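Left out: one protein chain. Kept in place: all the others.
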Amino acid sequence: MQLGLIGLGRMGGNMAERLRAAGHEVVGYDPHAEASNVASLAELAAKLEAPRVVWVMVPAGGPTRDTVAELAGLLSSGDLVIDGGNSKFTDDQHNAALLAEHGIGYMDCGVSGGIWGRANGYGLMVGGDAEHVERAMPIFDALRPEGPREEGFAHAGPVGAGHYSKMVHNGIEYGLMQAYAEGYELLHAAPLVEDVPAVVKAWSRGTVVRSWLLDLLVRALDEDPELAELAGYVDDSGEGRWTVEEAINNSVPMPVISAALFARFSSRQDESPAMKAVAALRQQFGGHAVKRAT
Amino acid sequence: MQLGLIGLGRMGGNMAERLRAAGHEVVGYDPHAEASNVASLAELAAKLEAPRVVWVMVPAGGPTRDTVAELAGLLSSGDLVIDGGNSKFTDDQHNAALLAEHGIGYMDCGVSGGIWGRANGYGLMVGGDAEHVERAMPIFDALRPEGPREEGFAHAGPVGAGHYSKMVHNGIEYGLMQAYAEGYELLHAAPLVEDVPAVVKAWSRGTVVRSWLLDLLVRALDEDPELAELAGYVDDSGEGRWTVEEAINNSVPMPVISAALFARFSSRQDESPAMKAVAALRQQFGGHAVKRAT
Amino acid sequence: MQLGLIGLGRMGGNMAERLRAAGHEVVGYDPHAEASNVASLAELAAKLEAPRVVWVMVPAGGPTRDTVAELAGLLSSGDLVIDGGNSKFTDDQHNAALLAEHGIGYMDCGVSGGIWGRANGYGLMVGGDAEHVERAMPIFDALRPEGPREEGFAHAGPVGAGHYSKMVHNGIEYGLMQAYAEGYELLHAAPLVEDVPAVVKAWSRGTVVRSWLLDLLVRALDEDPELAELAGYVDDSGEGRWTVEEAINNSVPMPVISAALFARFSSRQDESPAMKAVAALRQQFGGHAVKRAT
Partner (left out) sequence: MQLGLIGLGRMGGNMAERLRAAGHEVVGYDPHAEASNVASLAELAAKLEAPRVVWVMVPAGGPTRDTVAELAGLLSSGDLVIDGGNSKFTDDQHNAALLAEHGIGYMDCGVSGGIWGRANGYGLMVGGDAEHVERAMPIFDALRPEGPREEGFAHAGPVGAGHYSKMVHNGIEYGLMQAYAEGYELLHAAPLVEDVPAVVKAWSRGTVVRSWLLDLLVRALDEDPELAELAGYVDDSGEGRWTVEEAINNSVPMPVISAALFARFSSRQDESPAMKAVAALRQQFGGHAVKRAT
């Protein structure tokens, strides 16, 4: 089927390729990409046959909200917009309501798989009306991995449920990565294990901890056995924060995922005001030696 | 090759089957199992041709130490004992030294895979001398999963390194499980996602969080979509505790794995003295209502 | 000076008494309290001489916002409203803007001290304009504890800064209480210490951990040495949640205060969906025994 695709970056560009390889017609738009098929959103709208399906794959927050707002003026009643970015679920209600004023449908779709999705397929979590889901199913089927549909695709609930599911997925991801990382550091620190990369690789098959993330850690250690080229500095892109906020809103204990989030915050601090305060207290009560700021 | 195998329980019994299916001759001993081929350790020793290889697969701690001690008196110089149980790595030095007095070799082998290992193969992490590893390699090759040897087997280092690696593996496992569990609880608690089992299943392929543990969670939710038949009571068998202790011994920050461990402790408490104390404090300073013990 | 005081509950009632004992004229209003001096907010406004100072001491959230909104219609330009409740700092900007439309000033004042404040005085953290702070200083001086003003009172910053400071104060409070509680539980669990209440009481003087909260724990253990009458069920009233949310918003690592918050969430769960999921996973991979729901 025909699809408008806005955003041809790392994710959107790969998705366009996977969709075209599956026989779909993708009209791509990205002001920053040579691969753009049209020069403007207006041209995109003009080029698509109604009823249109337009997939938005731009950075979450302002860029996505602005794109949806602009589409509200360019598309027609009966068209359908899918936000496949990492938007916060609270944006979805807003976007859906705005488009509904123009008779335009809206779905949110959480997309997992990173740069590997073009080859492996993407895990998809969708929120919206059943009829919209049905209409876009050929697209979902092309994007998701081979195998039974339900192992790479879910209609999670109403508008917002797709991004909510993706948010939780990413929160889990934080916890999983930190668990592997802590184990890796202990193996690294303890003298008994002599070949840490070999041990990590030996977990690839048969073990309880085998996973795709483990495979990636093996890959990273193959390339750089001491991870010597990397700084221990870890960004975050929002979903982990939202997951913990939602845990708080729903009174759900979340010690592990929150600890993983806070470890990232710490990793980005050159100096910790909190630990300065602890050092100050130790000095005050015990006359303990402190390290001077340099 | 010929192998003596002590302990034919859930793990040992399955391993015996996998080894025999691979053409090895297994002489099994277990006082509690019908499948036992001999009636005593002495008979086991008598039945094996020297130089013997004996695999110990009994509960960690006292039972394993006692078995090794008894073997020290029954085996001969040149024989080789492999402890495949979940022993603490500190037991290995002791066991190796005891056997060395009799000229008997010792290796420790961490074995991962649970009840699925018979079919899938077991992930193996070995500690000991290179010559011992070489000698037992046919056994390791039969036990480990199909595929490249290094993806299911590692010679981690000297005696103790195998169990150390397995200990860390299990610590990671605690963190992974808790991460999935926290995400599951949030999906469960938040009203937006209507079909939690479908969302979890949709993570099976293509996503960043796909793993064998995730597959097992899918399986559990297929059998019981609300996990209604289970209590939220989680045992632990020691490796998680040792992992955190080792983190402390090596000054390794371990917020996630420790949080997973403490969540298990909490899950087993009918009543928390700590939370009684917090409730008491709130009542004292603020006159806040408390819940009376029943 | 003259003060209107809305809300004569556990906090407001005690504050009225302390203010009157200091020679101030308090006109109190509370529809649910016999001690109310007037029958309505309108009557309160009528009874106070302009320019009025009105202190709002009602539950945070809706009740406080509604009260401020009603005051906006009853007070006059030049009057001053102080919100002394546990409002979220984000409410303050809204309240201040609403009142400013009528020329009415606004301050937020975080108040700490609980039911002990009447006797000991209250710790006060104020947000607002310097001229407003100056005007209400006689009230603050009467409410705060004896001693240097700066040891019980701070002008923290602009509108919102008072409640923000109180929010952080309460977040710290969560962490402090949980620290004592965990230590108490360990003393309780370990067999070596025979007289736990005596040990806790011995920390009252001279030690590094002495504090007012410790004094209250001693008091609670004097009354009930085993805390046998209390359930380990701990409510929370919002400030701890907001503190962690603000930590997330500001990328501040907050492992301890968040752990204290999550411990409260756990304390209120009859059954943990997360720990059911962990139990399910252990059963799936290892055939480990589980506890059935009852």
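Read from first to last, the chains carry the letters A, B and C; within each, the first residue is number 1.
We adopt the following convention: a contact is a pair of C-beta atoms (placed from the backbone, for glycine too) under 8 Å apart; a residue touches a chain by one contact, two chains touch by 3 or more.
If you're wondering where the values come from, they're calculated on a predicted model, not measured in any experiment.
Here the chain not displayed is in touch, across the complete complex, with A, B, C.
When the whole complex is considered, the residue among C:161, C:230 or C:274 that touches the unshown chain is C:161. With the whole complex as reference, residues 10, 114-116, 177-178, 180-182, 184-185, 188-189, 212-213, 216-217, 219-221, 224, 227-235, 255, 259, 263-264, 266-267, 271-294 of chain A touch the missing chain.
Although one chain is not displayed, its contacts with chain C can still be listed: residues 89, 112-114, 117, 120-125, 127, 144-147, 150-158, 160-161, 164-165, 168-176, 178-180, 182-183, 185-187, 189-190, 192-195, 198-199, 201-214, 243, 246-247, 250-257, 259-260, 262-263. With the whole complex as reference, residues 208, 241, 244-245, 248-249, 251-255, 258-259, 261-263, 265-266, 268-269, 272, 274, 285 of chain B touch the missing chain.
Criterion: only the chains that are shown with their structure count from here on.
Number of steps on the shortest path from chain A to chain C, with steps defined by chain touch: 1. Comparing the contact residues of chain B and chain C by number shows a mostly shared set, over half of all numbers used being common to the two copies.
Of all chains present, the one whose mean CA position sits nearest the global mean of protein CA atoms is A.
Farthest from chain C in terms of Cα centroid separation is B. Computed centre separation for the pair chain A/chain C is 38 angstrom, with centres defined by C-alpha atoms. One simple way to say how far apart two chains are is to compare their mean CA positions; for chain A and chain B this gives 32 Å.
The geometric centre of chain B is 47 Å away from that of chain C, both derived from CA atoms.
Across the assembly, chain B contributes 114, 178, 180, 182, 185, 189, 212-213, 255, 259, 263 as residues in contact with two or more other chains.
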